[in-house]
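Every protein chain except one is present and positioned as in the full complex.
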Amino acid sequence: MKSTVPASSWHTISGSARGASHERTGSPNQDFVRIAALEHGDGAIIAVADGHGDELHARSDRGARFATEVAVAELQGWISAANGGNGMIHATAERLPEAIVRAWREKVFADLERDPPGVAETSFRRAEKADIIRKSPEVLYGSTLVAAAINERVAAYLQIGDGDVLTVAADNKVTRVIPGRDDLLINETESLCQSDAQARFRLQVDTIVNGRRPVIVLAATDGYSNSYGGDDAAFFKVATDLKAYLDRYGPQWVGQHVKSWLSETSQTGSGDDITIALAWHGSAYGSEAPAVIPPRWRRYLSSAGVFARRLLRALLVVITAIAILLMAGWFARDHLPPTLKNHAIEWGQKLVEKARRAFHIGPQGETHPPASPGTTSAPPVALPEDI
Amino acid sequence: MVGNSAPMLPGGPTSRLPMHFFWLLDGSSSMEGKKIQSLNFAVAEAIPPIRRTAESVPAMRLLVRALRFATDVDWIVREPTPIAELQWQDIAAGGDTSTGKAINAVVDELDKIDVRHRHYSPVIVLVTDGRNTDGKLYNDALQRLMAHPVGRKAQRYGIAIGADASIEELQAFIGNDKTPVFEARNGDMLADFLKFVSVSSIKVSSQPSPEMADAIIKDMATEARTAKEKSSPNSWVF
Partner (left out) sequence: MIKENSARGLLKPGDKLSAEFDGSPVTIKEFIAEGGQGEVYSADRQGEPVAVKWYFKRTLEIDPNLQKRLRTIRDSYLSPPSPKYLWPRDLVFASGAATFGYIMPLMEKRFKSLDMALYSDIPLGLRTRATAGFKIVDAYQKLHAEGLCYQDVNAGNVALDPQTGDVRICDCDNVSVNGEPGRYATPLFIAPEIIEGTASATRNTDLWSISVLLFRLFLVDHPLLGTRDPMGNDRESFGTNATFIWDPRDESNRPLPGEHDQALAYWKLYPQLLRDYFTQAFTVGIREPLCRVRETEWLRAMAQLRDSITPCSHCTAENFYEREAQPCWNCQEPAPKPVRLELGARAIVMAEGAEVYGWHLNPVNSALAGRLIARVVRHPAYPDRIGLENLAPLPWRIVLPTGGEVMLDPNKRIRLEPGIRIDFGSIEGRVT
């Protein structure tokens, strides 16, 4: 059997946890996340959006969803066509904010038509707020957006409003690709619903030279960095720790733990919703998994193994029940009615005959060769360990 | 595969966003007697409600500093102290009114705040019963505060004790006409205002939008006005 060295490719992971303070009030998670992998794992697109969640932005959960949808769609279009020289790549990237804002507004207005805002969403104690909504109903959908697209040649990162996008290089160096706005305070956020949203976008485009690409691109809503005192050094450690986990245990394992990590971080930290989307370039299995991909049949067996174990358990129960019955029958044989005994003996004989035929054991005990196994080609699916 | 114990949180232990709070308290000679005692009471009494408000904002870590200014500046609480650990030791009065030195001292502390970290807007509450005696030093200090990148974004409040305080001076310190000066004419008003201003400033800082922050400031302006109108001159002790 041939074994292959695992190929590196882009993997994506996403996770979201409801903020501890929102859990208390019962309000819905206002964050949305969308990830997409390019063909053959050649690249990845990630997007997270944070709905503003206050009374003025009653539909920001929808706004966040639209934001991630249009971001992924536009970035997908851009990256698949991103060929040519640097100038060309930058020029096309610069059109992304406008395209995203336009597409977002289209979705918003379509939604407004399909489902006009109700009284509950447009009545406020303060008259100024009602005016704002009347003039610009898209404000109801206000949301931030942090998105990135990366492949072997180019990377684009864009952001409007709070949130963070970081990259980690193979040597563990963390870079904040879009510089933060230090002239804004906590409660001055920018949003897709603003009339000059396009101009407020921050964009960064990189071309990948000499294969020196980041191994991780991480997009997160601001609930994450706010849980680290707004301190870059502390927050960057999140990225390097995630890289360490990915290197050792692989994306599958990390994906299983993300939600509980985010939940714990929110509870002890910012109390806010936390959502991340992460793209990682590496092998599907971490270093603590076998370095060699096992041959196909072993993989089938391991996946079949779980099913088989369950079946085995069920069979064991049935067999034990039958055995008990038989034993009871044997001990009480003198008291059993004769017809029952005769039936039992008959069945027993029939069973033995059938077994002989099934195992190709002729009355003399010869065996016959088995037929060739089927050639099903189920894709390798590593099922979670059954604990 | 990894064992069953929960793996360490990536990033390690969390910490919340700091909010820096400063009380600048007038300890000049004119404050001697019941005024300084009133002020001591007002500060001590404000601490439990401030603490409860700060705890209701999950992301925030409220850090308090306080100074007394007379002829010189005395840091009563020099290190940024978490509100839960704050215990007020009474201050005494005696000396001039070097408000300018007080402002300079605060700006020196603001220099230490790392702007690269996200933070809540700091709050500076100035409580005084008279005009400053520093002259030019005061004007320079005020300019320095208004030009400072953190200082100019800080929430600034003024509480005047008694009839001799200068409302214009305090309004200039506040630096905008949306936020009112609170005029305390007796100890009850002083205690109320100190608590109200401190608690409201935390709420202002933690609002998700500038509009909601403005709404709270509007409420503060209403409160300052109605409290003054409601108090009868018979009860004016200061």
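In this document, chain identifiers A and B correspond to the written order of the chains, with residue numbering beginning at 1 in each.
Keep in mind that, in the parts below, contacts are C-beta pairs under 8 Å (C-beta built on N, C-alpha and C of every residue); 3 or more make two chains touch, one makes a residue touch a chain.
Every value quoted in this text rests on a predicted model; they were computed, and no experiment measured them.
Participant: Mind giving the shown chains that are in contact with the missing chain?
Facilitator: Listed by label, the shown chains it touches are B.
Participant: Which of B:P18, B:G130 or B:G187 touches the chain that is not shown?
Facilitator: Only one of B:P18, B:G130 or B:G187 touches the chain omitted from view, namely B:G187.
Participant: Kindly state which of the options B:G33, B:P149 or B:P210 is in contact with the chain not pictured.
Facilitator: Final answer for the missing-chain contact: B:G33.
Participant: Tell me, which residues in chain B touch the chain that this view leaves out?
Facilitator: Within chain B, the residues touching the omitted chain are 33-42, 44-45, 47-49, 87-90, 186-188, 190-192, 195-196, 199-200, 219, 222-223, 226-227, 230, 232, 234-235, 237.
Criterion: only the chains that are shown with their structure count from here on.
Participant: Taking each chain's centre as the mean position of its Cα atoms, how many Å separate chain A from chain B?
Facilitator: Inter-chain centre distance comes to 46 Å.
Participant: What residues on chain B touch chain A, complex-wise?
Facilitator: Answer in residue numbers: 1-2, 4, 6-18, 58-59, 61, 114-121, 149, 153, 205-213, 215.
Participant: Within the complex, which stretch of chain A touches chain B?
Facilitator: My answer: residues 20-21, 52-54, 56, 126, 128-129, 180, 182-183, 185-189, 222, 225-232, 234-235, 237-238, 241-242, 245, 249, 253, 257, 260-261, 264-265, 268-272, 288-289, 385, 387.
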